[in-house]
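Worksheet: the structure to be examined is printed underneath.
All protein chains but one are shown at their positions in the complex.
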Amino acid sequence: MTMAIDDMLGAYPADLGRVDRDRLTHCIEEATACAQACTACADACLSEADVSNLAKCIRTNLDCADICQTTARVLSRHTGYDANITRAQLLACAAACHACADECGRQSTTHEHCWVCAEACRRCERACEELINTLG
Amino acid sequence: MTMAIDDMLGAYPADLGRVDRDRLTHCIEEATACAQACTACADACLSEADVSNLAKCIRTNLDCADICQTTARVLSRHTGYDANITRAQLLACAAACHACADECGRQSTTHEHCWVCAEACRRCERACEELINTLG
Amino acid sequence: MTMAIDDMLGAYPADLGRVDRDRLTHCIEEATACAQACTACADACLSEADVSNLAKCIRTNLDCADICQTTARVLSRHTGYDANITRAQLLACAAACHACADECGRQSTTHEHCWVCAEACRRCERACEELINTLG
Partner (left out) sequence: MTMAIDDMLGAYPADLGRVDRDRLTHCIEEATACAQACTACADACLSEADVSNLAKCIRTNLDCADICQTTARVLSRHTGYDANITRAQLLACAAACHACADECGRQSTTHEHCWVCAEACRRCERACEELINTLG
């Protein structure tokens, strides 16, 4: 895999401030991975025979994909850092991941993609919470 | 202008729940308009002679554009509605708009695009707060 | 409606180049409106009783929403303009809108949201083609 998150953080020309760099790298990774998993899971649900039972799961996947992607972008910027925006977006991301892990979790015994996606959501929720705890 | 937000809401095949439809329409409109204004303002700042003074303004514009766009998408979905996700994303949007209105406001006497953008941010922040107040 | 596309273009501090400003404004408007209509139509389809017949329509809506949104962003930037990127993204946008207008058009006698969305797609496809024709 070719993500260069840590290389980019190492090449940032100014001070990263008080942020914990390892947790930041980890959270960008997990939010990026979760966005992709949720996008793919929504699509896999659409191809299931019981798609009518999966409408709420698809919707939650779509919200979670958008919110994780925006969170990864906000976390990838360090110039003019504003803890209020970062914290609020991380809280939204944790809420979306929590709800999506629950929805996908409910489908995970019958649909493997929901199992994979629920795991990605749980990892991202944890990474968001750990990063929130390090913010001032 | 050709946004069909209200037509789409009117054609939604299920119940919209307890949400205030006028405030919902208004908030989708303002978040969409604010995302565009922030994208354009970041770019206009990049073309200013004093771009080095505008780095924080550009960064806040980029965050606000991403967050407003994601908020408009979350608000455009009604199937399997989850008030926790919606509320958390609206709070993030209000925080981003507040910060961006402040940053752009500081530049608005010298840069007209910052004045236009700060107005869009303030309208969107207000629309988010009014919608949050109607959520259960 | 509160989109400030034309105000932002008027406040751009540098030369817009040879681009037709009216067509540019119109295309940003239509791409923004189409992205919102496609996001809402995908969700409305998810709430229909015959969702299993709408899987392809939903998928095309999701692609078209993402592509229109990215196109609106690319068109909202004028600094360091590159006609190759703009033209290629406009072609992708016209292709997505064409396909989505077809898919939604097929469902438009039974689903009003598909009718509204197909109209938005056709307007956006036309706006993309008109703008492509003015690029050098």
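Labels for the chains are A, B and C, by order of writing; each one numbers its residues from 1.
Everything below uses one rule, namely that a contact is a pair of C-beta atoms (placed from the backbone, for glycine too) under 8 Å apart; a residue touches a chain by one contact, two chains touch by 3 or more.
In this text, all values refer to a predicted model and were calculated from it rather than measured experimentally.
In the entire assembly, the chain absent from the figure touches the shown chains A, B, C. Set against the missing chain, the residues A:48, A:103 or A:125 yield one that touches it, A:48. Of the residues in subunit A, those that touch the hidden partner chain are 1-5, 7-14, 28-30, 32-33, 36-37, 39-41, 43-44, 46-48, 65, 69, 72-73, 76-79, 111-113, 115-117, 119-120, 123. Residue-level contact of subunit C with the missing chain is found at 55-60, 62-63, 66-67, 69-70, 73-74, 77, 79-80, 82, 84-85, 88-89, 91-92, 95-96, 98-99, 103.
In the full complex, subunit B makes contact with the omitted chain through residues 42-43, 46-47, 49, 51-52, 55, 58-59, 62.
Quick note on the criterion: only the chains that are shown with their structure count from here on.
Per the C-alpha superposition, subunit A sits rotated 180 degrees relative to subunit C, a value rounded to a multiple of 5.
Two copies of one sequence, subunit B and subunit C, touch each other mainly through matching residues, since over half of the numbers at the interface are common to both.
Centres computed as Cα averages put subunit A at a distance of 27 Å from subunit C.
Contact with two or more other chains is made by residues 55, 58-59, 62 of subunit A.
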